[in-house]
Each structure stands twice: as structure tokens, then as C-alpha cells.
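The complex appears here minus one protein chain, its other protein chains still in place.
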């Protein structure tokens, strides 16, 4: 049975950004579960979600957080599933704090970090991970990439056809 | 009975720096317990130490960590004792990652952060906190400050006496 | 008699942020005094407030400042009470200047630093400090934490019930 | 048949760091191939290695680079396998340039980024990814984590037994 | 025959900024071709444009990109024409990521980097480069500089004439 | 005869900020001359203004610039009058580029640097410098400081009188 | 009578750097007094030195500090003499903390900031300030600048004479 992806965040203020991950995964026909569970306010629940994720049919976890962003690392400490961390922009340091707090994990417990606010790419990365055991998904990813290329080519074709000024005034 | 201070770190590579906290507290006649317990490698043990700290006679916790420094925040999530965080210098980002990962705690769970490698000041701060319920300690802190002032004054007196060149060639 | 918390800032432009500290302390039934007193414009008054704070019944001081934020350090130099520093966002460097100017205190005079604009957490930290000599307050803090957890759980329950799209369109 | 991991770098000056990834994977009984292939000096060869990686039996690619670190992104553009990027410390900006150049990938082409010089964790992350289709590997990862925990516990036990001064003088 | 300048970007979201380069070149009577071609989505097309640029009559290439800005470096790897890189502001790191990802090119493959969003100056720089083989263009550049000076002088003259307050209230 | 202060900037886009310097100096009864003269567009005119400033009755020069802010340093190279540099906020790096480009002057040619956008303080600093040869001005500066203190005290008095909520709702 | 320059620092660890200011001033025949007086350890003494500086014959104050560098601002709050701040390199943030803590002074109390470790330039700047009331000093400064130019010219002449390789092998 196809594996699901667990999408975690500590606060509903991150839901709009993190939903991009769910959208990317839906486009690739992967089932997701979206949960609000803070590393600091409900640490026991958060660790339980991580501990049980593999047994519950998940093949990867995406965790997003801002500021002193501990959620991805705390989750990664409680599972051997791949954990993808999404730094969320916000506050005076604008997400660089979250980036450092997620990517600079010490030896032994990695977190696969994507760009600040890069939840969509987190979804794609989860799909690329699941595709290792799901050849049909791997083929959908190839098609997805071809579509990306076609979009860029269509834009360039249109630009050559109508020129910069017309393109910008659209 | 006088309260103790729990000093935590995730790796013995931080012990040399963190021992400065123990030294400051010893100078102020406060008992400490120094433990190695990682937020990522042994999360359950770490949370247990935090949960039980108050019942075990501790009045404050000092936690030091480098890189994506989650230890102070994870500990703070599991106790209502004041938690003092010490960012440890190291790695390519040189401790600014640890500073951000400790100080930028989200609303609800504060960590009292000191300077990068500032374990000595963390010890003093813990003493200032314990002094709220211990007037004899408060008096020792006043004396400690007077000694700090006397040291600076002695250095300035010597400089005025022997001059810059002689002072520097000591 | 229960101790009070002194809340200081150098300019009334910081009052809106710093009032979050007063709110957190009010929620925990702790009395506060809010004062405007600049380290640069009225240094003598500022130092007097710090020197006399303990005798005036305060158990902790919260000081907030932006830019070259000297207020918390100047206050800390004049008292052995715990001083909590709040970096205030503003200007071209956006609060990172204030963070560095508060947290990087030299050996001997610590300031317990919280997140940029983290006045609410400064209030909670002051309460955790006062709770060392006030068991009833310690119990209110436990309840406060339980309420934080309940709020997160309620949000997650609602999200599971109505789904992401409905939740976001609220 | 078990999948292999391709380890790429643009210069042999990165080999010492990147070999940590090979060591982590060897400890988990995963076969690796280590190649020097620059995105800037031999772009065609580099893209060919990426294009053919899946067909050649690789399940993940680890790419390390310093400075304007384009290698992981260029590789990720040419494969749907998960690509793990390792920023390498060096030069005046000390690896923060490489971190930004790897983690901030635009929408559509993710790179799973680890800490600066975090090649060992890159190896572990690759193993966690391959374990999605290899239950025996998943079990070796659980054992690996238990060993990490045991090491930390052994150090703490020793510290409690001999004390800080003896521990530091080892 | 006078050489042209190729202006590249990976996404049409950069077109408005990059059009400043075309405007500067038009003012100096240099022909341009503006293309959308991503280093990550259509790497083969991008490399082909670079490989064939010299044969197609281009004397310089201007490439603009934001975030992990690989386009200028990837283009520079595929041509010996001078490549001018324009970091584009955007995202949480605000263009400093793009600046580092463009300017910190490793030994062997230079990219001539201009200011963040400095596409206009990129156009001028391309003109200064082409002027090495086009004396009439070199003379137009001298006139262009004289006009710049005249504009500044005219503003200062006006300021001296009407005063600061009148000038600001224009 | 009392000396004047020369206020320079490279572009009229900086005039609004730099006018704060003129205002501070006017409040202290010091005559100013405000000129637009770019270090890059009209270098000869700029250097002439600097060379002749002392002979023309100026006692200090204030120079403001943004981005790669060379104006203060170029001016300082052409005079032995004290030169005060004002970094102007703007562009993607938000004034930190201008701060570094002004304050980090090499050995031999100092620039007295103030805060980003700190033109008002630049005016005060110029007045403090001129006061070295003008005792009446020195007395006006003392009065100015007393007024600063009185303003802060008045605000604190009002806050104590009406309370935080009333003060904030003004 | 010629005015003197007061050189202050908070710790004798800064004496070696700060002595560069004394050297620059000695070369220009200006008398200095060098004092150790911390803003945090002996705030009353520090403020007294500042308050009495003008009456004691000083025409400018140079204050150097590292980390959360409050000394220059605290001194500036207690005098209307020009105060020159020298950020001292040190600690994990390497002097950028000190730079921000000195240069970003709020409206009303300026500090004339020089480069990190730029004590020599601080001395020159103090001389340029004193020269406003001392024409003989102004002439010594002109000679000083001519000597600087002559040194650079002599190096260039030598380089042209012996070539790069010989010059580098000296």
C-alpha cells in the first residue's frame, strides 16, 4: 500500500505556508495528514506522533517552524523516517533564525532542510523519497518535471512572440 | 534547604565551556549537578531530567548547546523552573546559529539566554535567581560585585602608576 | 509579601511592545510598575531606579530597548536582582543590533535575554523567577502551561474535524 | 537488489569532508560511488552522471560544494532521485555562501540540505531514504540510533562516576 | 558588425528588473535579445543558449536570478564570453543569498557581478565591454557619463537656488 | 566668526534624511550649507568641495550615502576637517552595506560614523565638535541635553499619572 | 592651553589595541590620559570621569569596548564633549556586536564610531577635532597626510623599480 506523508507544524499561523506541501503531494497523488503539534507546548504528543509515524503508514515527515525552530529536530530525534524541515519566515530575523535552527543539526540526527517558506519543495522532496519504493510515482515525477520545462518554454515562446513591453503590460 | 542548579549539555565536547557555570556557582557556595544528556540522542532521558528537576531540589537549570541548539528549549518545555540557555561557539556559523536557536523561543516558553560561551554569566544569573529566596546568597552577590569593582580599580591604579608601556610589557 | 516586577524602557515608542510583559504578569497575578527612563538621556534616574529596586519590593527587572540597546546592561550593573532584557525591533538593522547589544554582556554582569520583541516571554520568565519563593505562583504557572497545551490541542482537533481548506477560510 | 548512493563533489579539496558520507553509509552496509565532477568545469559530465544515476542503480545522490555551491542544484535539475546537498566551509564567507546557494532552491527542484560540513549526516539521511524500500536497513538504523543513545549515556555515567575535573583532565 | 547582448533569466517574475539592462543597452544603441531559460527547469536549453552565444553574434551575456541563483554560473561554465550576473532581491534572505550564489564563483569560471537588482548597471557594464572593439560606442559612453554629471549638477544648482524646504516639497 | 557645517550627499533621494542634520544644527544656531555632489558621477566637483571646505569657513563636514557609500571616505581623503558619515538605509542590504562602506575606513583616514539614517545625531556631533572652539555653543548643548532629559521625565510622569492603557490609547 | 584626549576602556585586555590611539595622538603632539573604567563593573566612576572630562582639560574622549559595548554610549550620555567609539574585535561575533552596540546610538546622544579595532584612526579623528581650535595642530595634520601619501608613493616607486616577484620576496 502506498505510503502517506505526515505534515506537522507547531502553530496554525504556519498552516497557510505548510499547506503548499500538501498541495504538491496531492498533485502527485500522495495521501497526507496535516497536524498541529508544538515541540514546546505539547512535547509528549509531538514525540508520540513521530514515534508512531512509521507504524501508522507514513514514509516521510515534513515539519515546519519559525523562530527558534525546534520541531523538525525534535521529530527527527524520535523516528528513523526521513524528516524534511521547512524554515518559516517571520519575526525580526526573518527566517534566518529558523533556517539555522533546522539545518545545523548535530552529528547523528539529520534533517533534510529546504528553502525558507519552501513547503512546496518539501512536498516534492517527500515524493522523490517515496518514489524509491513506488515506480508509478517515479514516473509521475518525470512527467511533473516535463511539465515544469514546458511551462518555462511556453513563457519564453510568448516573450519572443510579443516582446518585453507587451509581456510586462499583461 | 538551599536549592541546587542543574547544568545540562548534550555532548562532552561542551563540558569545558559549561564548567565555567559550575565554577561561578561554586564561588557563590551553590551546589550543582552536571549532566550530559542530548535533546536529540536521548530525548526521553532529557525530558525526564527536566520534568523531575523541581522535585529533585533544583531551583534553576542551565543548558548549553551549539549548532541547532535545541536543548535549552526542549528542557524549558518540560519544566516551569527558570531555564538559562548558553549558546556554544563552534562550526561554520560560529555560535550565531546556537544563539538564534536558543534566544528566539516562541511565545509561551521563555529561555533566559546569555552571551555565546557565556557559561560563567549563566552561573551568576542562576545565583541571582536563587537569591530571591535566600538573603544570605543575596549578600554574597553584593560582595561579589564589590570584588569585581575592586579588581578593575586595582588595574587602573596600576596603569596610572606604571604607565601603558610598562603595563603592556608585563 | 509577594514581590513586584519593574518594567523599564527608554522611550514611550517601546511601550506598546513592553506592555506585553505587564499583561503576562497580570495574568499570573503579579504586580508590576512600568517606567520610562532612558540610559542615555536620564542616566542618573535610571541607575537610581535600579539601585533601589530591591529595597522597593521588586524581585526582578525587565528592561526593553532597541538599536544600541544599553538599558538592560546599565540596569544590570546597578543591581543584583535578575535583569531580563528585551531587544526591540526597529531601524535598519531590525533588532539584531539590539539583540547583540543586550545578550553579549561581558563576564560578571549577566542579562537574561529573550527573543526580539519577546516582552510577553520576559513576563513569563520573571514569573518563573519569582515562583522560586512563591509556591502558589509556581502552581499558577503549571496551570498556565496546561492551558497552552489545551489551546494547541483544540486547534489540532478542529483542524482534524473540518480540514485544512475550511480551517484556512475561517 | 539494494540501491547504491552516488557521492559527488566538484573538487578533490572537498574529498576529506565528503568521505564522512561514505563512512556513514559503509557503517550501514550501503554501497557508494565517490566521483569528482565539477558543475562549472565539466558541466556535461556532471549532468550525465545525474541523468543516468537512477538507471545505474543509485537510490540517492549526495553532492557537496563550497562557495557559490551550484553542484547540488545542477544535479537535482537532472534527476528525480532525492539529492542531498552538503555546504562545505571555506573562503571568506565561511560556508554561509554555500549554505544559501544550496538550500534556497527555487520552486520545483528541491535539494535536501544538511549542516555546513555535515557530510556524515548526509550519509545517514541517504540511508533513511533508502530504508523506505529496505526493511533490513530500517532495522539497522534503529540499532544505530540505540548505539548513539548508549554512547551518550555511557559518557554521562562516567561523568557522574569521576566528576567534572577528572573527566576534563582525561 | 556590432555585437549584441544576450539577457537571460530563469523566470518571468524577474523580467521587470532585468528589462532595466535592455533599457540601458538601448540607450547606448546596442541590440539585445531577452530570453527566459531556467538553469534548473530547462538546463539543456540554457546550456545550448550559452554554448552558441558567441557564434550567434553576442559579445556578452547578462544573467539574472534570485534565491540560490545558479543561472549566471551555469551559463559562464558554457561560454568564454564575459558573463555578467545580476542578483535579484526576493524571499526571506532578500537577495543576499543570490549575491553570494553569483559572486563567490570558484577559481576558473568568473562571473562579473553587479549590485542586487543592478540590472541597469549590468547593461552599462556590457556596453563598456563591447566598447573595447567599438570606438563609436566608447564615445557614446563618454557622452553618457557627461550627461550623468550634468544631471547631478542641475539638481545641486536647483537646490542652491530654491533651498531645501522648497526642493523637498516639490 | 562661527564656523559652518557642510552637508553633502550624492543624490537628492537622500535629501529628506540628510535634512535632519540641518535641522539639528539649526536648533543649535549653526549655519549649514547643503550640497548634492556625487563621489561617482562628479568626483572632481566633490573633491573640490572637500579641499576648499576649511578655507570656506566650514568646521566640519557631514556626508551621507547609501549602498556602496564612498562619499564620506572620498571627502575625508581630501580634507583634514572632521568628516561625519551617515549610512543611508536602502536597497536589498538595507543600509548595512552603507554602514560597512563608511565605518571600516583603513588606517590614516578616519570617518566619524553615526547610526544608519542617523543624520540628526550627525548634526549634534558636528555641533559638539564645533563647541570645542565656541563656549556659547557648548552652553547651548548643555541646555539641549537638559531638555532631552526633561522630555523623558515628562513622559514618565504622565505615564505614572494616567497609566499604561490610557497612555497607549492617546 | 592645548586640550588633552581621554582614552577609556573597560578592561585591560583592550589596552594593546587602544594604545594605538595614544600613539597616533603622541605623533601629533597631543597629550593623553589612558584609564581603565568599566561601564558595568564601576559605573559610578565611569560616569564621573565623563562628567568631569571637560573641566579637567579634555577636548575629546575615545572609548573602546568589545561584545555588548556600552562604554562609549554611557560616556557620551554624561558629557557634551565629542565621544569617539572604538569597537573591539573578540568573542564569537567577532566585533560586529560591538560595532552595532556603539554606532546605532538613539537620537540625541551621538557616538563618532570608527572601524573595528580602529583605535589609531580614533586618535587621528580626535586630533582633527582638536585642530578646530588649534591652527598649529591643523598644520601638523596636513603634514601627516603628506607623509601618508609619500609612503604610498615610495612603495609604488619601489614596486615599479624591482617588480612584483622581488617585492614579494623581500
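Note that the chains are named A, B, C, D, E, F and G in the order they appear, and that numbering of residues resets to 1 at the start of each chain.
Quick note on the criterion: contacts are C-beta pairs under 8 Å (C-beta built on N, C-alpha and C of every residue); 3 or more make two chains touch, one makes a residue touch a chain.
This structure is a prediction, so every number in the text was calculated from the model and none was measured.
Colleague: Of E:22, E:50, E:63 or E:130, which residue touches the hidden chain?
Modeller: Residue touching the chain left out of view: E:130.
Colleague: For the full complex, which residue in F:22, F:36, F:53 or F:67 touches the chain that was left out?
Modeller: Candidates F:22, F:36, F:53 or F:67; residue touching the omitted chain: F:67.
Colleague: Could you list which residues of chain G touch the chain missing from the display?
Modeller: Spelled out for chain G, the touching residues are 87, 89, 94-96, 99, 115-117, 145, 148-149, 151-153, 155-156, 159-160, 164, 167-168.
Colleague: So which bits of chain D touch the chain we can't see?
Modeller: 10-12, 15-16, 19, 22, 34-38, 41-42, 45, 67-68, 91-94
Colleague: Touching the absent chain: which residues on chain F qualify?
Modeller: 10-11, 38-41, 43, 47, 66-70, 73-74, 76-78, 91, 93, 96-97, 100-106, 108-109, 111
Assume only the chains that are shown with their structure count from here on.
Colleague: How far is the middle of chain A from the middle of chain G, if each middle is the mean of its Cα atoms, in Å?
Modeller: So the centre of chain A lies 51 Å away from the centre of chain G.
Colleague: Residues of chain B touching 2+ other chains?
Modeller: 10-11, 38, 41, 67-68, 91, 93-94, 96, 99, 103-106, 108-109, 111, 115-116, 145, 148
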